[in-house]
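Right, I'll just put the structure down here and ask away after.
Removed from the display is one protein chain of the complex; every other protein chain stays in position.
Note that the chains are named A and B in the order they appear, and that numbering of residues resets to 1 at the start of each chain.
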Amino acid sequence: MPLIKNAWYCAAWSETLTRQPMQRKFLGDTIVLYRTERGDPVALSNRCPHRFAPMHKGCLKGDDIECPYHGLRFDATGRCVHNPHGDGHIPKAAQLKSYPLFERDGIVWIWMGDPERADPATVLDSQYTAFVRDAKTFAVGFGDLQVKANYLLVMDNLLDLTHAPYVHPNTVGGRPEDSIQGGMHVGFEEDEQSVTSTYFVPDMPPTPQLQPLFPLPAGDFRIHMRWQPSSALAMRLTMTPPGQPDGSGVVLPLLHLLTPIDESHTHYFFALARNVAIDVPAAHEAMMEFARRAFEEEDEPMIAACQEQMGTTDLFSLKPVLLQTDVASVKARRRVDALVQQEGR
Amino acid sequence: MPLIKNAWYCAAWSETLTRQPMQRKFLGDTIVLYRTERGDPVALSNRCPHRFAPMHKGCLKGDDIECPYHGLRFDATGRCVHNPHGDGHIPKAAQLKSYPLFERDGIVWIWMGDPERADPATVLDSQYTAFVRDAKTFAVGFGDLQVKANYLLVMDNLLDLTHAPYVHPNTVGGRPEDSIQGGMHVGFEEDEQSVTSTYFVPDMPPTPQLQPLFPLPAGDFRIHMRWQPSSALAMRLTMTPPGQPDGSGVVLPLLHLLTPIDESHTHYFFALARNVAIDVPAAHEAMMEFARRAFEEEDEPMIAACQEQMGTTDLFSLKPVLLQTDVASVKARRRVDALVQQEGR
Partner (left out) sequence: MPLIKNAWYCAAWSETLTRQPMQRKFLGDTIVLYRTERGDPVALSNRCPHRFAPMHKGCLKGDDIECPYHGLRFDATGRCVHNPHGDGHIPKAAQLKSYPLFERDGIVWIWMGDPERADPATVLDSQYTAFVRDAKTFAVGFGDLQVKANYLLVMDNLLDLTHAPYVHPNTVGGRPEDSIQGGMHVGFEEDEQSVTSTYFVPDMPPTPQLQPLFPLPAGDFRIHMRWQPSSALAMRLTMTPPGQPDGSGVVLPLLHLLTPIDESHTHYFFALARNVAIDVPAAHEAMMEFARRAFEEEDEPMIAACQEQMGTTDLFSLKPVLLQTDVASVKARRRVDALVQQEGR
């Protein structure tokens, strides 16, 4: 299935984008990312128009980037501004494609489609991302990984968290008897912008593996996983002492931002925050290692294995058996289908 | 050339199939194999019909296998018997394809085609396999390897053993002057069911490399290599003291069972037995290591190199030069062609 081009995608966590040019592939295009001396993010085609050398192997000269093969220089808008050879003539076509960027809340967003339509007003609302910069309330950690699968398979994974006790029994998943069989209620919500899957377990014993990190008594366990096209998932996990209002206990906001590399590979960016043990470095290390293991060593191999079994065939063409727990992901996929069709017109 | 689906293929040596689910790919299908608590072999599609997760990574719950992604359970017939989520509703389509199996003489046979036609009466006759379980007469060893070539190239290799002194000079092949140029007579036999190539060298000096294993005087050397469609080769090698009847000396029965993984990869199962030095563990180790080296380090690279040179083109389309020694393999290939055509109708 084609990818949606006219959308904002996460290009990088702000803190990972520096003066060192960095290569990334999004929606099939190879891109070089760097910052100007003032700190503004830049995204240009990574392919020199002269001999197609990879720009990210070149040096920055001020705000310009120099081709590593023959030394042509391009400014931050992609215009060639220097040809060191002969009379220095610069052909008009000497231009790198420039991609619109928007940076807020520690996230660098990129627009891969028609630049005219790149409206920052359509970036994921700050209410879902502001926690990343809210250092008073939260401790935040970042990461990213590459998944050998179409981004919709990662979305499916995130919109149906009932996989947790099966895929993550030794990390974030806990035991089925505590969650799935512990009176868990799975629901979903939707509005014009989003589809959300919800999970509620009253009085759930805390996940044993998380105990050393967040020593908590049993409590009400809630997850909201909100998906917004094309591939931003804002998650909120709370553990609330019995009888208290949601949010009065542990609150873990998370972001899962999926950027298609191509139709069968995904760049998966994640941020994890917590309102407890904020100043405990050991808790931070442990939590990030926990997440890394869960995403890289448990989710990724499972999702990639599914993709491998599916080959290049689209999910619905394989006529999957659908369960009640698939409602959110199926609704999200239907919306993606509609957007793809709309973009195709 | 298409593969023959309606046939029994070796899926595993009995002793290698346990309660630990095992993944194998045969004729392009990915399969999970395991045993029930009673010991019956089970072969199911390895692809969960829900999200196409690989079943072999799941656990057994009694005789059922649990999907490692969301916990659906399927019984040994492939029927979904447990959905742990929500109200536990099980859609009718929640079913893993089940493959007919038949186990005898230490071999688990699988039928990849139309289950209605899976008749155990058509399994390779026990007269060719019974030696595997005849511990009084023989010592037996097992092995298997994957060959990067179409199964017919492996069959060609086995039906023309004149390659032995060239490919296996330091293991099982001996010297050309002892065999090929030592008055060897190559023949073939055929009946409705099979094609057999035969080799006879009167009074051949024993293969020097085998001497430490089977210290024998010179004798009559005979091999019968019987092929039966689609890919079972029963071999019998004898070394008989001069003037004695065949079988009165050393007898080595072997099985070579070829199961196509896909059109360019083969799962090659072999069993080797001997009626001498039965209780000598060192002889056993040496013989198995000998066979492993011959098959894995000598035959496999040669067959794979031929496949690589041939690309995906069928042998006959490349118009090979044919020698008298190709008669058996050409006859076998003609039968395979006929079976493929018959199956295509």
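Note that contacts are C-beta pairs under 8 Å (C-beta built on N, C-alpha and C of every residue); 3 or more make two chains touch, one makes a residue touch a chain.
Model, not experiment: these values are computed from the prediction.
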Key: Sole residue of B:Cys80, B:Val147, B:Val167 or B:Ala332 that reaches the chain not shown, by the stated touch rule   = B:Val167
Remark   = Of B:Gln181, B:Gln211, B:Gln244 or B:Gln341, the residue touching the omitted chain is B:Gln181
Note = Per the whole complex, from A:Met1, A:Ala53 or A:Leu318 the residue touching the absent chain is A:Ala53
Request  = With the full complex in mind, choose from A:Pro84, A:Gly183, A:Pro212 or A:Pro242 the residue touching the hidden chain.
outcome  = A:Pro84
Task = Just name the one of B:Met22, B:Met310 or B:Leu339 that touches the chain not displayed here.
result = B:Met310
Query = Going by the touch rule given at the top, which residues of chain B touch the chain that is not shown?
reply = 156, 160, 162-163, 165-167, 176, 180-181, 186, 302, 305-306, 309-310, 318-326
Touch residues of chain A, complete complex, unshown partner = 30, 46-47, 49-54, 57, 66-71, 80, 83-87, 89, 91, 93-94
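Assume only the chains that are shown with their structure count from here on.
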Query = In angstrom, rounded to a whole number, how far apart do the mean CA points of chain A and chain B lie?
reply = 48
